[in-house]
Every structure is written in C-alpha cells, then in structure tokens.
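Note that one protein chain of the assembly has been removed; the remaining protein chains are unaltered in position.
Right after this comes chain A.
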Amino acid sequence: MTSSIKMAPPAPPPPMAARTIWRRALSVSTIGPLAALVLACVYFSLQTDRFLTGPNFSLILQQVMVVGTLAVGQTLVILTAGIDLSNGAIMAFGSIVMTRFAVDGGVHPLLAIAAGIAVCGLFGAANGLLVTRVKLPPFIVTLGMLNIAYALTHVYSDEKTVSKLPPMLTALGRTFDLGGTRVTYGTVVALVLFGVFAFVLGQTAWGRRVYATGNNPEATRLTGVPTRRVLLAVYTVAGLVYGVAALLLVARTGVGDPKAGQTENLESITAVVLGGTSLFGGRGAVLGTLVGALIVGVFRNGLQLTGVAPIYQILITGVLVILAVAVDRISRGRNR
C-alpha cells in the first residue's frame, strides 16, 4: 500500500472544513452501495414475504455487527491508505482473554472485558509502531500480526472453547423490545460506534488529519501535522475497536471460541470497499462501511430465505467488490 501512495499523483487538498457530516456520508462513493442495498432489499421482499419484517432486519443487523465493528477499525486504517489483515485474529485473541480471565481466572467480568479490549488495543499499537517507527508496509506488519495473534489464541486457549460464561460477558447478546421486534443490545452498541466514528471522522480536527494523512502523507506532514502520531493513533484506536468486536462476538456466540475470526479480516475489508472507501486512502466514510456490511448480510440472509445455494452469495460478493473498486478507480481518474 505504501508504494501505491508514492506512485499516486498529487492528490487534491484535504477536504474542506465546511463539509457537513451528512454531505460526506452521502457523498458520491456511498450512493452506489446504498442503491445496491436498497435494490437488493426490494428484490428479496418481492421474492419472499419473510424478508421484509422487523425481526428479520433485526437479525440481519445482529449478524453483521461483529464484522461491521471490525470494519470500523478497518475503515480508519484504510483511510490512511493502510490495510489490516490482523483484525479477526486480534479479535479472537481478545475474546479468549476476556472469557478465560473471567471463567478460569476468576476476574470480575467487567475487568476481564477491559483486559480483553486493552490487549486488542496493545496489538493495534504494536501494528502502529511497526508501521510508523520501523517503517514497514502495513500489509506485511498486519500479515505477521495475523499469524502471531492466531498462534497466541490457540496457545492461550489450549484449543479449547471457553464456555459457561458469567452473564455479564454475554449481556450484549440479550434483547429488548422495539415496537414488537427483539433487538440485541450489541446491535445498539455497534450502531452507536458507527455514529461516534462518523462524527469523529467528519467533524473533528483529528478526523480531518486522518483523511489528510491518507490523501498525501508527505504534503500533510509538511503542513505541520504529526502524521506518524496520527497513524499510531489510528492503529491503536482500531485495535480498541477490535476489542469491542471481541465483546460483541462473545455476546453473540455465548462462548470464547479459539477458531473464530479466521475469515473476518477479508470480510471487513470487503465491507469497507463495498461501502465506497478507497483503498488508495483519504476517501470514504464509515457510514458507507455500515452499508457495505449490510449488503453482505442482506444477500446472505435473503438468499437463504429464498433457498438459493449459499455459494451464490460468495459469487455476488466477489462481483460487487470488483465493481466497487472499479467505480472508485474510474471516479478517481476523472478527478485528476
């Protein structure tokens, strides 16, 4: 990814401060994915009357929230023209730390949760330090960290699923009633997280620095922005977000599962790309990522409800990803 930054032509100046959060959320790169999501929903509603119901939408939200939360962190990293292959493995390790601390260590569940999230934050910080201090490409750093976290997960868990969790660890898996539909607290937490990061990225100086660093790190550094500190913060914050994903995962599955998180790194990248965020950095929005995650979830659920073989979901995801990047590439070319 670093090399592609260097090869990129002089990018447009950092986004102007006057842009509102909604303008950015509904920027051109998000319209395509949103249209695809809406049309997919319309299509599945026509195919089966089980699709367009409150409980089914609550279910889809529930199902995409773990990957969606990982994708929030992934969006931060990709906005800086990086990539994070390690997030699923970091999440798995965090979930094992939480559950083992609470079940085998007898630690208070809240402390165990904090420990799990903190460990994920440390992994993120380690990624960030290696990228900024040792100047390694994010792809390589996170590829290495993927293996390290995966191995530690299996060593620390002793290959065993941690079960019989204290209720506090799975509290986010419980539901409340919203107009006759059961919604999990985890869904709310994840949606709030999306809202927070939409605000931070769109409305704060730090957010603009993230975009600027991704757009053109050298120019941004020359304007006096400490880009290395921005990058380090991005990877660390992403790590903490993966910790929240770990908690959501534990709440959703009700266990600490060492085999979890093996495909989530690519799934989170898929969500980010489908949501219109550019892999070349500096362009995109976290709410687009939510749309991207929902597209995958809607297709999985809709195809299942209509009885179509699940392999077509994978086929469609592949087509969508390439289309999304192609659209980004074409629109970027026109901006030149």
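As a convention for this text, a contact is a pair of C-beta atoms (placed from the backbone, for glycine too) under 8 Å apart; a residue touches a chain by one contact, two chains touch by 3 or more; residues count from 1.
The rule we apply is simple: contacts and distances are computed from a predicted model.
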(request) Could you check which of "Hydrogenase expression/formation protein HypE", "Response regulator", "Transketolase family protein" or "Fructose transport system substrate-binding protein" matches the UniProt name for the chain that's left out? (result) "Fructose transport system substrate-binding protein"
(request) Could you tell me which of A:225, A:260 or A:293 touches the chain that is not displayed? (result) A:260
(request) Since one chain isn't shown, list which residues of chain A touch it in the complete complex. (result) 28, 31-32, 35-36, 39-40, 43, 47-50, 55-56, 59, 62-63, 66, 159-161, 163, 249, 252-255, 257, 259-260, 262-263, 299-312, 315-316, 319-320, 323-324, 327, 330-331, 334
